[in-house]
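Note that one protein chain is taken out, while the other chains of the complex remain in position.
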Amino acid sequence: MSSHSEQFASDNCSGICPEALEYMIQANQGSAPAYGNDEWTQKATDYFRELFEIDCEVFFTFNGTAANSLSLAALCQSYHSVICHETAHIETDECGAPEFASNGSKLLLAKGENGKLTPQAIEAIVTRRADIHYPKPKVISITQSTELGTLYSIEELLAIKEIARKYNLKIHMDGARFANAVAAMNKSPAEMTWKSGVDVLCFCGTKNGMALGEAILFFNKALAEDFDYRCKQAGQLASKMRFISAPWLGLLETGAWLKNARHANQCAEYLENQLLNIESVEIMFPREANAVFVKLPEHVIQSLKGKNWQFYTFIGVGGVRFMCSWNTTQSKIDELLRDIKEAIASQSKVQSR
Amino acid sequence: MSSHSEQFASDNCSGICPEALEYMIQANQGSAPAYGNDEWTQKATDYFRELFEIDCEVFFTFNGTAANSLSLAALCQSYHSVICHETAHIETDECGAPEFASNGSKLLLAKGENGKLTPQAIEAIVTRRADIHYPKPKVISITQSTELGTLYSIEELLAIKEIARKYNLKIHMDGARFANAVAAMNKSPAEMTWKSGVDVLCFCGTKNGMALGEAILFFNKALAEDFDYRCKQAGQLASKMRFISAPWLGLLETGAWLKNARHANQCAEYLENQLLNIESVEIMFPREANAVFVKLPEHVIQSLKGKNWQFYTFIGVGGVRFMCSWNTTQSKIDELLRDIKEAIASQSKVQSR
Amino acid sequence: MSSHSEQFASDNCSGICPEALEYMIQANQGSAPAYGNDEWTQKATDYFRELFEIDCEVFFTFNGTAANSLSLAALCQSYHSVICHETAHIETDECGAPEFASNGSKLLLAKGENGKLTPQAIEAIVTRRADIHYPKPKVISITQSTELGTLYSIEELLAIKEIARKYNLKIHMDGARFANAVAAMNKSPAEMTWKSGVDVLCFCGTKNGMALGEAILFFNKALAEDFDYRCKQAGQLASKMRFISAPWLGLLETGAWLKNARHANQCAEYLENQLLNIESVEIMFPREANAVFVKLPEHVIQSLKGKNWQFYTFIGVGGVRFMCSWNTTQSKIDELLRDIKEAIASQSKVQSR
Partner (left out) sequence: MSSHSEQFASDNCSGICPEALEYMIQANQGSAPAYGNDEWTQKATDYFRELFEIDCEVFFTFNGTAANSLSLAALCQSYHSVICHETAHIETDECGAPEFASNGSKLLLAKGENGKLTPQAIEAIVTRRADIHYPKPKVISITQSTELGTLYSIEELLAIKEIARKYNLKIHMDGARFANAVAAMNKSPAEMTWKSGVDVLCFCGTKNGMALGEAILFFNKALAEDFDYRCKQAGQLASKMRFISAPWLGLLETGAWLKNARHANQCAEYLENQLLNIESVEIMFPREANAVFVKLPEHVIQSLKGKNWQFYTFIGVGGVRFMCSWNTTQSKIDELLRDIKEAIASQSKVQSR
């Protein structure tokens, strides 16, 4: 029963949500122009412009690794560098994709609480070196919501914008879970992006309920020059584009993008609240979107694994990540909580003997 | 009515065939492991091995540009070169993707009748230069069926195999329309590939009826070392892989891959046969798969365009390409033929006045 | 006796001219700041600005392959293309260096008499394709003097400038033998470059009499942004830069650059004039700088090789290239001529029997 086994590992273990699927099937009527010259792509593109309240350039890629690495490559040359948090997905989980797409740009890693960059950390990196023997910083990359499930507030974004302007840096936002951030913050997509200085956003559809597909939004249109060529050359131009753009339209037009994100966030909130009632459990980072990071005793982790629960663990720190998704159910969370409690209780018994 | 407008432009204007769609929907049951660790991917992979009668390495990418360029990059370094026909898609329509993926490999272009490389042309290129000031040939790339709608016979493939062995070259097959080739040649996939010396095949699912998806088969497994890392780094690893692999399984398991290809080939054959009966029409290349290339008088081309027929034209030579697909209908072909005849007749009337 | 054996092969077989050597030795006084922060580099840089009558950006690289490929990479992205003549050195003799440095830019080859691009040929390439499936032209690369020993006149350069402006293309000049061109044309360096629309010049010192070293001059300074980082990253920043810049200053300040070039040109002119007096010898291209291309009977070519003469041959066309250099001597030319005549005469005797 594979459907049983991936419950809290990642939101990319979930399937296609009904709205995305319905639009995909609708788009499957007869033939259509290839390479994005179809009506669905035009409509989805326009919808993004409306949603973000700006005439931005919109591109679609197959996945987030491509979206991040190609958009970063558009912001810097091979001898430039990208400042990001040491836990950034582009650093830890894309197998050197940014370096490959840019032909060598270096990622400069900053520390920062709760997975977030700070203006101070950025400035420290920028001012550390100013000679040609070290790649020149050109871009700040931030993830919203972060890899640790936290959120940059508008104030934090504006502070980063300020430091970016001071040092002539562009801002890239990895929006792997951008929908979850919007749902959580109750701010408009515009406020959370270009009004806060973001030059380009990679908005992930896959984790939000699509089969696959990412939208890249260049709010700074000058940076998008010939970006369509870049996508094509990098193997990211879908011939039957409508099967990416139509599901996107499905998410956007029906409001499913927010509904899915809200559901996932609420699941995480519920899980967090329940966990807070359990002794021996420690929440690691503020739970602000759809991920809950907790420290569990090692025997509890092993017990959960023995019962085939799926989740990421962090070696050495005793931490685990529970990720909620559009299709997470309360009953599944309750099952998980029950098993956690049981594992803790059984150990207590052993110890009390 | 966009569905009306892309009839003979390309087989990538067609939608998803029923079998691929059904399997995709079946695969959308609950959650599943990401990144290809799901059951669908395992099954599709095994099916390819069975179909090709060999324990090959199988990888999935999003599209053909990626499949071709990454597999070529696996066969050569940046200072090596790839020999291909001057009409090869990798040269004419991938925006420098092979050069990008390999960080600079050069494509060396050969001429050859009907879009096909010959051992003589390959040898001429290999022996032309042997100094370090020119990239060293390492790979032969052939397209089956070719960009001109023709087929390499088994004998032709074996002759190329021989020259490849003589000069220690690897053989890459661009199988954008490999299914059509198999359907037309009545040979086994094994005979048409590894038994004929092919080291790696890029088997296109998109044109065969999927929403998107390409399978890369390394028959020479040594060449596939760490290829999964390459795919990941290049942004070609789908997180929800099952939505590529399940449709593939749908095509393969139900036999739709061959049924679709046969249908397209038969449509093209029918179209060709009818065209042969029309004066002023000249078939340009042997029609062997699902494409018909014909020379039409310029006024006929204009007339067809005026009636919103979609097809590729070749500047200066008066040639047009009519591509048939899994969803081409005889009635649509008859409409096209009627319009061609009318256009010719109307001009004849004008001329005869 | 290797000194005997490389007489007409290439001007890169010659050694260091006295002026370059003298300045190199002068520069070898004690220690000096590294990486170009020394006085010699400052002086040489300023001298270039004076010589070209413009405040250009000047960089030094080790060789011409690097100069060409890095400057081209500065003018275009990986999904762009460079228009050049099919005999251009960047295409035929740099082992894919431009593609490597730019991470995939394609060279689009034009034909043209006497090794020269024409506005018509450029326009034909630019207008041939305008879709994203083919790399977008961004640069025109011309070689002055050309690989066939001919020269672009100022009028020809201006005509190319016009077409470049029309299509928003940058102009790169490969000045492997720029000094020879200046010496031959009696025009100022400024007239021959930026006044004729050239954006960047790669001025070769090696063939002009240095041990090694190339100067890259960006007349369009905006294009040189962060180019120092590019050089560093590509392994083209000399730590002991003075040993490249001082010899450059030696060439420039003493006038040796022109003296050497004039000498080489005159040698070629003398050789050409003498060859014109010999029957069975056919000059292939107008001899305008320091190279003479002639068709010789195959037995003559073999006879010369038998006597250890060194020169390039062109397979299949019976053509050979005699390249003159700053250290070519008339007596050596006379020897060569004598051997050519003898070879021809001996064969005539054979034939007349």
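By letter and in written order, the chains are A, B and C; residue numbering begins at 1 in each of them.
What we mean here is this: contacts are C-beta pairs under 8 Å (C-beta built on N, C-alpha and C of every residue); 3 or more make two chains touch, one makes a residue touch a chain.
Being a predicted model, the structure only gives us computed values, none of them experimental.
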- Note on the structure: The one residue from C:A32, C:A190 or C:I278 touching the chain left out of view is C:A32
- Option touching the unshown chain, where C:N63, C:N114 or C:S153 are the choices: C:N63
- Task: Decide which residue listed in A:E94, A:D199 or A:E288 touches the omitted chain of the complex.
- Result: A:E94
- Query: Who touches the missing chain here, B:E191, B:D228 or B:E269?
  - Reply: B:D228
- Given the full complex, what residues of chain A touch the hidden partner chain? 78-79, 81, 92-97, 99-101, 103-106, 128, 132-135, 315
- Query: Hey, which chain B residues sit against the chain that's not shown?
  - Reply: 35, 77-80, 103-104, 132-133, 135-136, 226, 228-230, 232-233, 237
- Message: List every residue of chain C that touches the chain not included in the displayed model.
- Response: 2-7, 9-10, 12-16, 21, 24-25, 27-34, 38-39, 61-67, 69-70, 94-97, 100-101, 103, 206-207, 211-212, 229, 232-240, 243-244, 310, 325, 327
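To be clear about the criterion, only the chains that are shown with their structure count from here on.
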- Message: Do chain A and chain C, two copies of one chain sequence, contact each other through the same residue numbers, with over half in common, or through different ones?
- Response: same
- Message: Centroid from C-alpha atoms only, then distance chain B to chain C, rounded to Å. What do you get?
- Response: 42
- chain A and chain B, separation of their C-alpha mean positions in angstrom: 35
- Task: Name the residues of chain A that each touch 2 or more other chains.
- Result: 103, 229, 232-233, 237
